[in-house]
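Let me begin by handing over the structure; questions about it come next.
Here we show just some of the chains, and they stay where they sit in the whole.
Naming follows writing order (A and B), and every chain is counted from residue 1.
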Amino acid sequence: MPRLGMTLDAIRAIVGGGEIVGSPDFVCESVASLGRAGPDQLSFVKDQRYIDSARSSRAGALLVPVEIGDFRGNQLIVAEPYRSFGVLLSKIAEEQRRQPKEVHPRAEVHESAEIGTDVCIGSGAVVREDARIGDRCVVHANAYVGQRSILGADTTLYPGVVVLEDVSVGDRVLIHGGTVIGSDGYGFMQHEGRHLKIPQVGRVVIGCDVEIGALTTIDRATLDETVIGRGTKIGDLCHIGHNCRIGEDVLILPTVAISGSVTVGDRVVFAGRSGCADNLTIGEGAVLGGTAVAFKDVPAAASMWGNPARDKTLEMRIQAALRRLPEMQRDLRAVKKKVDL
Amino acid sequence: MPRLGMTLDAIRAIVGGGEIVGSPDFVCESVASLGRAGPDQLSFVKDQRYIDSARSSRAGALLVPVEIGDFRGNQLIVAEPYRSFGVLLSKIAEEQRRQPKEVHPRAEVHESAEIGTDVCIGSGAVVREDARIGDRCVVHANAYVGQRSILGADTTLYPGVVVLEDVSVGDRVLIHGGTVIGSDGYGFMQHEGRHLKIPQVGRVVIGCDVEIGALTTIDRATLDETVIGRGTKIGDLCHIGHNCRIGEDVLILPTVAISGSVTVGDRVVFAGRSGCADNLTIGEGAVLGGTAVAFKDVPAAASMWGNPARDKTLEMRIQAALRRLPEMQRDLRAVKKKVDL
């Protein structure tokens, strides 16, 4: 159980105020979801839709947007319960993942690397020549930072992450386990019937406040930079090809694949397992639905579904019609017979 | 070649009996598939369908379900040749992967961790604070076991596996190379135009006799548990989202993606690269065909094909009709002309 161990009063202080219904001294031992919380646990009511479920909850205490009349436990009324709950979760996460502020004796840090203050570098981690690790970074066990690569302040590389040479990572970036940044893009030319490698000598530049899931690959540019814009959030097992320029605040859900040299505007959403072919432009604020794959440029603010991706409304009508296709085939045969065709 | 080096008589003893046709003293040096086995090798005849191939096999010896008249080599007749052959393969695999029963001097095991008996912990492996490693576990080189995580008895983590904090793994579990268990689920809320991270503080619980392929991600729950039930087998490069509850004896083939908060019943089969959207329920014993993706709940025992997944029979009829769609379009045009529409 994610341990909390705080009184409702202390919680009120942390989330910045709110009105308590019940006992301010009630101790919330841990947190749980609304359906599973027990009498010593805290949960939350996201919005109006959950108020009925809250009434029958066994939770000892709830963060709520309005007082819930029939609920027997304690309540803390706040403007945005989900966000306030998130603040508490940050405290819990921080406690669960507390790292010693030290370079582990079994970390391998090159003497030419610049290491900031209050940094944690774990056992087996490797920091190569001329790399720079910003203040308060955590480079977990067996992670790797290549030659001349830079991590901004407060950035975390989880275990086994590989950041190859000449990669620049901003501040407050999270890169989850096993992800590989800066691998060679897939670039070959044909020559006398063989595939010749085009060496990939460009960089990867990752903005501040980016999060990248586990086991994701972001390839280095051939010559210039592969760019991930500020605030963009990428899931597990995604692939971002070489030379891509991904905008700011983009959402790229797990198992998305974006081929090489794609330009993605700000606030685009790639839903689960969606993707796009190479050399395309995906306009600002466009949304690709789950498993949609674009083979043409996508205009700004468009909603695209299907593979090949089409305007969502058209695709929904096609899918609805498809269910009746065998029947249409039969009808057409009957009509042809009737009109002697 | 997978080396065996056993007489047919010794093999009979290991597989628990059977009748020998030919020489009990014949030495099977190694094993191979039926089509490739040579005169000093052992192979097997899975069932009646392979008897013809067996007749022309060059194998020195065969495990067979019935005596094969025309085969010149030696035979061991057993009730289930495939299963008996599997028993021999286990012996070979054990020999090929024999590990020293020791904590390698270059493993980093925290003093607060509890380590069982006859454990192997490889070079560069890391076992964090308050972790527990069961008897006879093998934690291969450069693998990682996070704070408070537990491995049951006889469990194997292959090289580079990352098991983050607060993960519970059962007995006899195999986790293949580079897989990451317990990464943060993809959870963000929108706030003033930015994406705020919802910290993921729940756990992952993996039952006994589970196998998980290489480079797969299973994300931790937001608050409660992501659960993989007993006996479930997961392939390479799969993604299991946060808060999923996967049943027992489920088959999840390579490159399957299951989004967050999905409930999967016992004995469900996800064929290669199939998947499903978030918050769905996949009923007990349902089958999703290769590349099928469910966007709605799937009833128990249903067979679903296609993307979006539909009842298999309907989808087959749609696909058959689709091949004739260009022709239908032409016919319809002719019909319209004929009837003056």
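Basically, a contact is a pair of C-beta atoms (placed from the backbone, for glycine too) under 8 Å apart; a residue touches a chain by one contact, two chains touch by 3 or more.
The structure displayed is predicted, hence computed values, not measured ones.
Peer 1: Given 2 shown copies, how many make up the whole thing?
Peer 2: 3
Methods note: only the chains that are shown with their structure count from here on.
Peer 1: How many angstrom between the C-alpha centroids of chain B and chain A?
Peer 2: 26
Peer 1: Taking the complex as given, what residues does chain B use to touch chain A?
Peer 2: Those residues of chain B that touch chain A are 106, 108, 124, 126, 142, 144, 147, 160, 162, 164-166, 178, 180, 183-184, 186, 188-189, 191, 193-202, 215-217, 219, 222-224, 237, 239, 241, 257, 259, 275, 277-278, 293, 295, 307-308, 310, 314, 317-318, 320-322, 324-325, 328, 331-332, 334-335, 338-339.
Peer 1: In their shared complex, at which residues does chain A touch chain B?
Peer 2: 2, 31-33, 36, 43, 82-83, 86, 89-90, 92-93, 96-97, 104, 106, 122-124, 140-142, 158-160, 174, 176-178, 211, 213-215, 231, 233, 235-237, 249, 251, 253-255, 272-273, 290-291, 307, 319, 322-323, 325-326, 328-329, 332, 335-336, 339, 341
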